[in-house]
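Okay, handing you the structure first.
In this view, the complex is presented without one of its protein chains, the others remaining in place.
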Amino acid sequence: MGAARVTTGPEVPGERLARPAPSGERIDASAIGAVRRAARRRRVSVVVVGAGLAAAIALAALSFGAAGVTPDRVISVLLGGGERIDRFVVFDLRLPRILAALVVGVAFALAGAVFQSTLRNPLASPDILGISAGASLGAVWAILGIGAGGAIVAGSAFGGGLVVAIVIWLAAWRQGLHGVRFVLVGVGMAYLCGSVVAWLLARAEVREAQTALHWTVGSVADVRGDELWLLVVGTAACGVVLVFLTRALRPLALGDDHARALGVRTDAARVALLVVAVALVAFATSVAGPIAFVALIAPAVARRLVGRGGAAVGAAAVVGGVLTLGADVAGQFAIPGFTAPLGVVTGVIGAPYLLWLLARTERTRA
Amino acid sequence: MNAASVSAEASPIAAPATRIGVGRRPASGGPPPRARRAALVLIGSAIALLVVVAASLALGVRAIDAAEVWQALVRPDLTDPDQAVVVQLRIPRTVIGLAAGVALGLAGTLIQGVTRNPIADPGLLGINAGASLAVVLCISLLGVTAPLGFIWFAFAGATAAAAVVFAIGGAQPVRLALVGAALTALLTPLIALVLLRDTEAFNQYRFWAVGSLTGRDLSTVAALWPFLAVGVVLAATLAHRLDLLALGDDVASALGQRVGITRAVAGLALVLLCGTAVALAGPIALVGLVVPHAARRLIGSDYRRITALAVLLGPIMLLSADVIGRLVVPNSELEAGVVAAFLGAPVLIAIARSRRVAGL
């Protein structure tokens, strides 16, 4: 040991740390706290503003429509009063659809945020990974192949999404679950299912094919009753599980080596996160169809609103809910006499916003 | 964005890959084994392509013997129904398959090289969606019904989409892919909206959307070959630059490459190639995605070799899909687009499972 020990001369180690470092100063713990709190303020304000926006849109949506119910009457109905006809319009006609739109958006956005951060690929979303395409294939097959409707279509969609997820899983698993493998196989499955859907649509009678096409676009117009409860309970359950799991996303974002060194069981964490994400997509898709690209766009928007390299899972959920709710309302009322299904509007509203955000971040960075 | 571009790749696999095999090259004389292997793969693929072309001319729903096919090639007699089938149906679809296959294989290679994203392909960059919307509008608004009438619209739609993607996406790989996905997200529902309201247009469009080599004749190739040719030449000049790009923008510019110009030229080549492919055969999935991965797996990471092999593998895959589609269902045909997806998916899974998946 001697040789190395002779090195340092009279200097005392403690003093060497305090040397005039080129860029280093002492820093107060409170300054670190301030950085942390600034990030949290940003997160919380995105969530609060989003939630307020959602509430305002919901209130407006409860008042709009063929049977006009003024906002004050809506509020009195929500508080337990109001006239019977108003109660019927609000609770039976409009609230289910609003709730469905909101929850579907939350479910897709949560799933997308988890997919993207777990797989470390900003393009990873159920649309691109083939899970939505699998659900579409299941539904289109049920509609065109066996002439089914209603719950059978929903069940078949659920099954289709799940089967694709399992196939991706089995194919991508090799000494652990690797992100690139998962994404690559998923993209392949998306194209495969998409091709079969296109082929089924081309083979079928044209009117039936159009019905099937309508399903693949996605809509919440007819979601109510048991389907709605399944959606709400399923999404809530997954959300609760995610609260415990998302913590692992912070170290996972630094790469597998860092995550392992920080004590994350990377494969187990990834598997658990992806299972929840797949479940969210399966619930939402079976009920409402593959609402296009909410899962891709909402997390990307949320990350840019929150900034600072977080996975922004909570913010994504809020952005997703606002996006789908706003889109559904816009689809019904934006152009008088013209309604568009939710899946059309989400893409038409969400995509330009994402494009604008991308264009803007480029400018500010440059 | 630098960080994100790393994240889109596979840093955890890349690390061991760089560790393995450094400084362990056998010091023997003669051509290095890799070069010999590459030559063998290229020759083998060329032979495979010839076989597939021959099969495409000889096989089909209508059984025609080889002598008759040969006759149709060298001295066609159109009054003979068999020879007429060869000349009027099989030769055109073979030529279209060759052209579209070359375009797709090269386009996929270029996109993956430029974006450094292993899942990039013409579908993901919004190019197919752009072409599809243009075709839908041309059916719905202008009442065009023949696939021949679609080609310029498909070409224009693909070009416009690619231009938008490159204009907003700029030079950054991840941003480029995100913009492409966002554009697809914008256009796909618009297409659906038109189709849900216009049953007649849907009826036309759905056959185009499957992706097929039939229903077109050689005039499509005659009209589009200059674009394809320019695209191929540009892609050929880009191949060795992609090798440098694969090392990262910084290394590439340090080695004297003007990264921006490379990307711009690649963008132009992509527009030409994707536009040609989608105009010829409709939106064919998976060929552009699988071919570069398969080529990389077979021949290593040198982009010049990958590009050369992609030129062969693209048409091999598309034409064999077309031939298989003629044979699997008795007295009927499956469109090449569906069969190509069924061919491509297992190949892609096999590649994804191989250990060198992260070779981008």
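Which chain is which? They are A and B, in the order written, and residues in each are numbered from 1.
Convention: contacts are C-beta pairs under 8 Å (C-beta built on N, C-alpha and C of every residue); 3 or more make two chains touch, one makes a residue touch a chain.
The definition used in the following text is that contacts and distances are computed from a predicted model.
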item: Hidden chain of the complex, named as in its UniProt record, picked from "2-oxoacid:ferredoxin oxidoreductase subunit beta", "Sigma-70 family RNA polymerase sigma factor", "Cytochrome c oxidase subunit 1" or "ATP-binding cassette domain-containing protein"; value: "ATP-binding cassette domain-containing protein"
item: Contacting the left-out chain in the complete assembly, out of A:80, A:263 or A:337; value: A:263
item: Of A:28, A:205 or A:226, the one touching the omitted chain in the full complex; value: A:28
item: Hidden-chain contact residue, picked from the options A:41, A:207, A:247 or A:360; value: A:247
item: Contact footprint on subunit A, counting only the chain that is left out; value: 1-8, 13-14, 16-17, 21-33, 35-36, 39, 120, 175, 243-244, 247, 250-251, 253-258, 260-265, 303, 307-310
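Everything below uses one rule, namely that only the chains that are shown with their structure count from here on.
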item: Subunit A and subunit B: spacing of chain centres that average the CA atoms, whole Å; value: 31
item: Interface residues, subunit A side, partner subunit B - complex; value: 120-123, 127-128, 171-172, 174, 178-181, 183-185, 187-189, 191-192, 194-196, 198-199, 201-202, 206-207, 209-210, 213-214, 216-217, 255-257, 292-293, 296-297, 300, 340-341, 343-348, 350-352, 354-355, 358-359, 362, 365
item: Footprint of subunit A on subunit B - complex, ascending; value: 1, 4, 7-13, 15, 117-119, 121, 123-124, 168-170, 172, 174-175, 177-179, 181-190, 192-193, 195-196, 199, 202-203, 206-207, 209-211, 285-286, 289-290, 293, 334-335, 337-338, 340-342, 344-345, 348-349, 351-353, 357-358
